[in-house]
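Removed: one protein chain of the complex. Kept in place: all other protein chains.
When the chains are written out, they are named A, B, C and D in that same order, and each has its own residue count from 1.
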Amino acid sequence: MDFSFDVIAHNLPYLLAAARWTLLISVAGMAISIVLGVLLCAARLSSNLALASFARFYISFFRGVPLLVQLLMFFYMLPYVGLDLPAIAAAILATGMCSAAYTAEILRGALQAIPKGQAEAAEALGIPSLALWRRILVPQAIRLGLPSLVNELILLVKVSSLASVVGIAELTRVSQNITGETYRPLEIYVAAAGIYFVINFVLSRFGRMAEKRLQIG
Amino acid sequence: MNTKTPSAATEALISVRNMSKSFKDFEALRDITLDVNRSEVVCLIGPSGSGKSTLLRCLNFLEAYDTGEVRLEGELIGWQEGTAQPRRRVAAGTLRRQRQHIGMVFQQFNLWPHLTALENVAEALIQVKGLGKKAAQDAAMAALTKVHLSDKAQNHPANLSGGQQQRVAIARAIAMEPRVMLFDEPTSALDPELVGEVLTVMKEMAAEGMTMVVVTHEMGFAAHVADRVAFLDKGRLVTLAPPADIFGREPDDPRVRSFLQTYRERNVV
Amino acid sequence: MNTKTPSAATEALISVRNMSKSFKDFEALRDITLDVNRSEVVCLIGPSGSGKSTLLRCLNFLEAYDTGEVRLEGELIGWQEGTAQPRRRVAAGTLRRQRQHIGMVFQQFNLWPHLTALENVAEALIQVKGLGKKAAQDAAMAALTKVHLSDKAQNHPANLSGGQQQRVAIARAIAMEPRVMLFDEPTSALDPELVGEVLTVMKEMAAEGMTMVVVTHEMGFAAHVADRVAFLDKGRLVTLAPPADIFGREPDDPRVRSFLQTYRERNVV
Amino acid sequence: DLLADIKAKGKIVAATEMHYAPFDILKDGEYQGICHDLFTEVAKELGVEVEFLDLPWQSILPGLEAGKFDIVNAPVTITAERLSRYSFSLPIGNATVALAKKAGDSSIAKPEDIAGKAVGSQKGSAQLEQLKAFSATLATPADIREYVNIDEALADLAAGRIQGVANSMPLMGYAAVQRPGLFEMVMPPFGEPKYFGWVARPGDETASLVEAINAALLKMHEDGRLKAINEKWLGTSPELPTTMPDVK
């Protein structure tokens, strides 16, 4: 096999340029995923039946329907109801909203492992439920669920490749395009994998650091 | 020997009427009726599993009692006034307001493990009392100093000894300056010296007009601090009397008698 | 007053030599030297944070002590014999064998919340002692009965009162019939009556030749059961003497004196 | 009417999947290829600017129907079933199936030599149908493997799992030119002649646009631009019909 580093060297700038889109979608998607995930999780556990069923439905829908289909719906069906989003907004929203369903479940799992007494102590002090969530429950749920959350964020980085279906030239798409022209898939894919790896490695190490910092005792 | 004069206030701050509570088929509390007057200290004693913690938890509605009433300053706690069975809970905000004036120290402490001792105490001051961060920390530090823990303010609960954790829990409750304090074995993990100190803190609080309900296994403690002592057995309130009547002479109730018997035998140092 | 005759056995079962333990910069134990003879009961007393729990945890190597030695029947616990600093740990299997003969009751109970009371007790009987399921359950039930909990055998810890949880923890340890028992405040959550009963159980165990190290805040308890009492303060072993010497007359050490002072004042019922 | 709208805006939006060399190539970040050159000329004829979009195939038809772009300027093989659902332009390329083999593989000299050998093709493509039909006429049929993308079939050819790849002639030829040491074209093409066209939404709304495009193509037939562009990319120029081919 002749593995050509020249091909990689020649195409690296284009791959890196494409990686910027990947990065943008990932980072913005993560923000949506976490904020919305916390809210969904709270709704899912709420005693308000309407809220709880909405959250259940949301989670079931966004986990159930393939993200590809969700993206197409965001981009191509929303215009029919008069909401024409720019491609990048559709990509960010769809990935973020889909990921939020998973994040919500991770947090819900972690919350169950927090001893009930802690919420009782807050209740007994009259701490409002918003503060209870913000200060007591969510920080601990994030600590407990951190490895799973990092998993989810890494998946989000990778799944941002689907943004190509709304016409965004992100990393995977561009590497496919280059492959189509150079007929050198191995080289190009190794290079693309390298870029994904760098992004995810940073994310993952960040997660480990946070884990260390949040460790108690 | 209890040396305090009986409290002058006569109006009941907490009034419990025919209150019962079951866990599935198990009747943990049966038909409890009990008044706690303003500035009064009532100690709950009784064997393990007799329902002391459950009674305390019903007072601030951490357990929803089944039948009967619990009132604080005349206001029904937890349930909506005058609703027939099945009863309806009050709104969350109302319950929160009601609870704000009822401080509680848990048997298992229930500290928040991700916050330092200081943060554990300051949290409610910021969130409920609305103090600024600085003011809350000062107040929290003052409360920790009261229980001799200012040097461990920055430790997380996992790095505190059992007694230290218990004192943080006490500091957390007293910092809120509630009208009533519920203590669930506040000295169980303390050494004799600290028990004395916590007792002093509680005496001061009582002198300042704090109403207290204290579950304890320390008879000496009950004898010293309580205005009245309630003896629970198998979910029933068997005796409710000033400590002198219980500890000073042979109690009438055979159950109470045998309970105290074992205690006396052991404590002849 | 301790009425037991001093133990006849003289060989040290546990022998602690110049043992120290720090948490980061904090010296929790300094240069502890202590022998516990066969069938002897040693009580550890001292203020909160003085290192009592830490000492107990070093005895079965739950905390790896930094310097010095802990030996059980002559065998070094936890560290490999004769290795220089940095020391090397013994193999996991070896440590397990060493620990098997050291029972422990924790200050925080550490029950397994997903198992019922009975299962909590039976678990090690099946796995470590190799009993069949039925035999283990019978033995577990016998241990629970000893601590008056047979009726709560099927409850999970969350559905037990504090005292009940503590008794399950005691039953779990005694069911294993270890050679040494370490108790960390085994009666803190118990009412006087039960304290008496647990005490009886422990007395029986002592009579049967069980060696025990007991951390306690109950001076009466120490006076009744201990052969010797060790007083810890700020990580140091200040006094080690028969209880009569500590409780019977004014102790020489001023620290011990003031510690006991507060206790006496309170316990005049 | 779509054409009127496009003229009013002065811009036509065309979408394609930019990895089907030599028709659609993204080289050094720039869109190139036969379809690029042809459509640029067509847009000139229409008197409008052109904007090209790169979309994966899954997204092309939904996007077309949602009106996110006006036309698909990808080379799409014209088949009866597809014609029944969409409008096609006149042929813009030759889609007749041809074979590529590993360079230097002497066991395959002509298409018939694939008998009993493993041959890959693109799933769902018209060329696959042709290959199947051709294979059925052989004494021992070929072992036909179906790939989602032709890239992967070529990768497998390189890896040695298969001995041949069948796809449209221009594509096979281009692969052989790009990786001369690796791939080699097997002449001649086989099966029925097939053609590539561009795709528009069906119906009256787009009829005038398709007509205008066809008119532009015919003009380019005449003035030689079509030939020149093909020669630029393929070295040769295929015969392309000037009427819609008859497809069953």
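The rule we apply is simple: a contact is a pair of C-beta atoms (placed from the backbone, for glycine too) under 8 Å apart; a residue touches a chain by one contact, two chains touch by 3 or more.
Rule of thumb we're sticking to: contacts and distances are computed from a predicted model.
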One chain isn't displayed here; going by UniProt, is it "Amino acid ABC transporter membrane protein 2, PAAT family", "Heterodisulfide reductase", "Probable glycine dehydrogenase (decarboxylating) subunit 1" or "Cytochrome B6"? "Amino acid ABC transporter membrane protein 2, PAAT family"
Among the options D:G124, D:G203, D:G224 or D:P241, the absent chain makes contact with D:G124
Counting contacts across the full complex, list the positions on chain A that touch the omitted chain. 1, 60, 63-69, 72, 102, 105-106, 108-110, 112-113, 116, 144-148, 150-152, 154-155, 158, 161, 172, 185-186, 189-190, 192-193, 196-197, 199-201, 204, 217
Where chain D meets the left-out chain, the residues are 57-58, 61-62, 81-82, 85-86, 122-125, 145-149, 152, 155-156, 158-161
It is residues of chain C that touch the chain not shown, namely 60, 62, 92-93, 95-97, 99-100, 102-104, 106, 108, 110-115, 123-124, 127-128, 156-159, 169, 172-173, 176
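Assume only the chains that are shown with their structure count from here on.
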Return the chain whose centre of C-alpha atoms lies at maximal distance from the corresponding centre of chain A. C
Chain centroid nearest the full-protein CA centroid: A
Length of the line joining the C-alpha centres of chain A and chain C, rounded to whole Å: 50
Shared interface positions of chain C, touching two or more other chains: none
Tell me, which pairs of chains are in touch? A-B, A-D, B-C
Within their complex, state which residues of chain A touch chain D. 2, 10-11, 13-14, 17, 68, 72, 75-77, 79-80, 164-167, 169, 173-174, 176-186
Residue ranges of chain B in contact with chain A within the complex: 60, 62, 92, 96-97, 99-100, 102-104, 106, 108, 110-114, 123-124, 127-128, 156-159, 172-173, 176
Please give the residue numbers of chain C that touch chain B in the complex, ascending. 1, 23, 45-50, 53, 107-108, 152, 159-164, 167, 185, 188-197, 199, 217-221, 223-224, 247, 258-260, 262-269
